[in-house]
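Below is one structure, written out as C-alpha cells; comments come after it.
Note that this is a trimmed complex: some chains were dropped, and none of the rest were shifted.
Naming follows writing order (A and B), and every chain is counted from residue 1.
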Amino acid sequence: MRLTAAEIAEFLSGTLHGDANASVDDVCSLSQSHEGKISFLSDSRNVKELEQTAASIVLLPEQCDISGLTSNIKTFIEVADPKSAIFELLAWFREHHNFHLSGIDPTAIVDETAVIGQGVTVGPYARIAAGCKIGDNCEIHGGVSLAPSVVLGNNVILHPNTVIYGGCQIGERVIIHAGAVIGADGFGYEFTQGTYHKIQHYGVVVIEDDVEIGACTTIDRGMIDNTIIHRGTKIDNLVMVAHNCDIGPNNILVSQVGFAGSITTGENCRFGGHVGIADHVNVGKNSSLIAKAGVFRDIPEGAVMGGAPALPIDEQKRIWMAQMKLPEMRQTVRKLQKQVTAIEKQISNKQEQKKAA
Amino acid sequence: MRLTAAEIAEFLSGTLHGDANASVDDVCSLSQSHEGKISFLSDSRNVKELEQTAASIVLLPEQCDISGLTSNIKTFIEVADPKSAIFELLAWFREHHNFHLSGIDPTAIVDETAVIGQGVTVGPYARIAAGCKIGDNCEIHGGVSLAPSVVLGNNVILHPNTVIYGGCQIGERVIIHAGAVIGADGFGYEFTQGTYHKIQHYGVVVIEDDVEIGACTTIDRGMIDNTIIHRGTKIDNLVMVAHNCDIGPNNILVSQVGFAGSITTGENCRFGGHVGIADHVNVGKNSSLIAKAGVFRDIPEGAVMGGAPALPIDEQKRIWMAQMKLPEMRQTVRKLQKQVTAIEKQISNKQEQKKAA
C-alpha cells in the first residue's frame, strides 16, 4: 500500500516541502534507507545524517535548518515529534503483520466451566481448561494451553503456544510471548535412600499488572507459597525464575538471567544478560547487576555490581585492570625476589667480612 | 471449599485444640500467613515462629510446648508429621489446579499403527505418530508432539506442548515439562568449500526411568550412537544437553546448564545454574560443579569445583580472596620496587665511595 507525501502530511498534520506526489510503501531508518521508503530525523542537531539517506521522504522536527545540506532530499515533512510520527506510520504500513482474531475460534476448546470476559479473542487450537477466568479483551493466541483454574486479568495477551499451569494468576495488561511456560513444578527433591524424590509444588505463579514476559522464559510455581512477579517488571527471553521467588516491581531481567529459588528483589532492580543468582539471596531495591554477574550473597540497596562472584563494579573494574597486569607483576615479583636475595647476601657477606676482620 | 478444624483433625487423625468450628479454605506458610488459612510448624524447636502468624489453624508436632507463647493462636491440631500432613491438605485444597484428562481426547491424533497402553490419557490436539509405543497410565497433555517410533514406558507424564523427535525412548515414571524438546538434531557440521554442511544425526535420545526434565529444556539426539540420560537424574528448566552425552544416574542439572557434545558423567553429580562443560569432558562420579563454573577438562571423582576455568573450590576461593586484594598488592609491589631500587642505589653509592676512598 503506497501513500503520497501529501497524504502523509495530512495524516500527521505536518508541513510538506517538496514533491506532494512522492510516494512510499514503507518506513526505514536513516542508516538503512531505501528509495520508496520514508525515514525520519529525531534530533535537528543530527541534520548531517540526512546527507547520505536514500529515503524518498523524510520527517523532520519543526524548524530544522537543512540549508547547509548538499544532499538531494527533495521531499520532507515537518512534524512536532518525528519519532512518534514515524511510529504512527509504522503501525499503518506494518499492519498486515498483525493477527486479526475475532471472537473465539471454533477450534479453540473452552471448558464449559470457564468464565470468559467481554471482547475476548481465542485463536485456533487454544485450550482453556475447567475453572479458568478470563478478563475482558484478552487476546489468547493459537495453541495456548491454560490449565485448570488459571486467572487472567483484563487486556492480557498470550502469544502462540504459551503454556500456563494450573491455578496461576495473571494481572491486567500482561503480555506473555510465545513458548513461555508459567507455573511448571519447582525443582525440588529430597534425597533419601540413594535417590531423589520429587517434592510436589502446590504454590502458583502470581504475575501482577503490566508485566511482560519474553519468549521461552520459564517461571516455576512455588512449593506452598507462590512465586510472585510484581507490577511493571519486564522479563526478556529465555529467563529462568525458580520457585518461590518474589521479584519486586519495575525490575528488568535481561535474556538468560537465572534466578534460583526463594530470591527476593526490591523495586527498580536491573539484571543484565546471563546474570545468575543463588537461592535465598535478597537483592536491595535500585540495584543493578552487570551482564554475566554471579551473585552468591545479599545485595545492598542501590548497589551496582559485576563479576562472579559479584563485587561493587568500581572495585571489580580495578581488579579486572590489575588482572591484566598480573603476568607482568609476576615477573616483577620474581625479579624483586632475586634483587632482595642478592642484597641480603651482600649485606651478610659484608658482616662476615667484618667479623672475619 | 472450606474445611472446619474438626473435619481437618479427623482427616489427619490429629488431636484438636481450640475452636472446632474454625474454618479455612487454603494452606499458607507461617511466614506468609493469612486469616482463613491453615499453616504448620514442622519442628517444635521453632515454636517462636508461631508468635506472628495470622493463620486461623496451625498444625503442630505432637507434644509441642506452646505454653510460653503470647500470640493468640487459639486453634491448633497436633499431628505426628505436620509437613506430610500439610502436603495432604495442599493436595486437597489445590486439587482444582490439576488437569483431569480421561481417555483419549477426540481431537488427539493417534496414528493407527501406534500402540497405546492401558489407562493412557491424551489431551486435546496432541499428536502421536506412526509406530509409537505408549506404556500404561501415561498422561500426554494437549499439544504434545510425538514423532514416529517414540517409545514411552509406563506412567510417563508429558506436559503441554512438549515435542519428542523420532525414535526417542523414554523410561518409566519420567516427567517432561511444557515446551521441552527431546531429540532435535545434534549441532554438527562439516566445513568444506567455505560453508557448513549439516551432518545428519541418526542416534536417538534415551531417557531412563524416574528422570524429570524441566520446561523448555532441550536434549539433542546422537549422531550414530544415542544421547543417554540415566535413571533418576533430574534436569531443571532451560538446560541444554548436546548430542551423544551420557549423563549418569541421579545427577542434578540446575537451570541453564549447558553440556556440549559427548560428555560423560558418573553417578550423583551436581551441576549448579549456568554451569557450562566443553565437549568430550568426563566428569567423575559424586562431583559437584558450583553455579556458573566453566569446565574445559576432565573432572576427577568427588571433586567440588567452581569458577571458569573451574578449579577445586577451596583453591578457587583462595584465588577469589587474593583477587580482591590484587589492586592493593599492585601498590605494594610498586612500593617494593622503589624501596629495593633505593637500597641498591645506597649500596652501590657506598661501594663507589669506598672505591673512591
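The rule is short, and it goes like this: a residue touches a chain if its C-beta (ideal position, glycine included) is under 8 Å from a C-beta of that chain, and two chains touch if they have at least 3 such contacts.
What you are looking at is a predicted structure, and each value in this text was computed from that prediction instead of being measured.
Summary of assembly composition: all chains derive from one sequence, 2 are present in place, and the complete complex in the structure file consists of 3 copies.
Here is the rule we go by: only the chains that are shown with their structure count from here on.
The angle of the rotation carrying subunit A onto subunit B, fitted on C-alpha atoms and rounded to the nearest 5, is 120°. Centres computed as Cα averages put subunit A at a distance of 24 Å from subunit B.
The touching residues of subunit A, when paired with subunit B in their complex, are 109, 125, 127, 129-131, 143, 145, 147-149, 161, 163, 165-167, 179, 181, 184-185, 187, 189, 194-196, 198, 200, 202, 204, 216, 218, 220, 224-225, 238, 240, 242, 256, 258, 260, 274, 276, 278, 294, 296, 308-309, 311, 315, 318-319, 321-323, 325-326, 329, 332-333, 336, 339-340, 343, 346.
Within the complex formed with subunit A, the residues of subunit B that make contact are 27-29, 31-32, 86-87, 90-91, 93-94, 96-100, 107, 123-125, 141-143, 159-161, 175, 177-179, 210, 212, 214-216, 232, 234, 236-238, 250, 252, 254-256, 273-274, 291-292, 307-308, 320, 323-324, 326-327, 329-330, 333, 336-337, 340, 343-344, 347.
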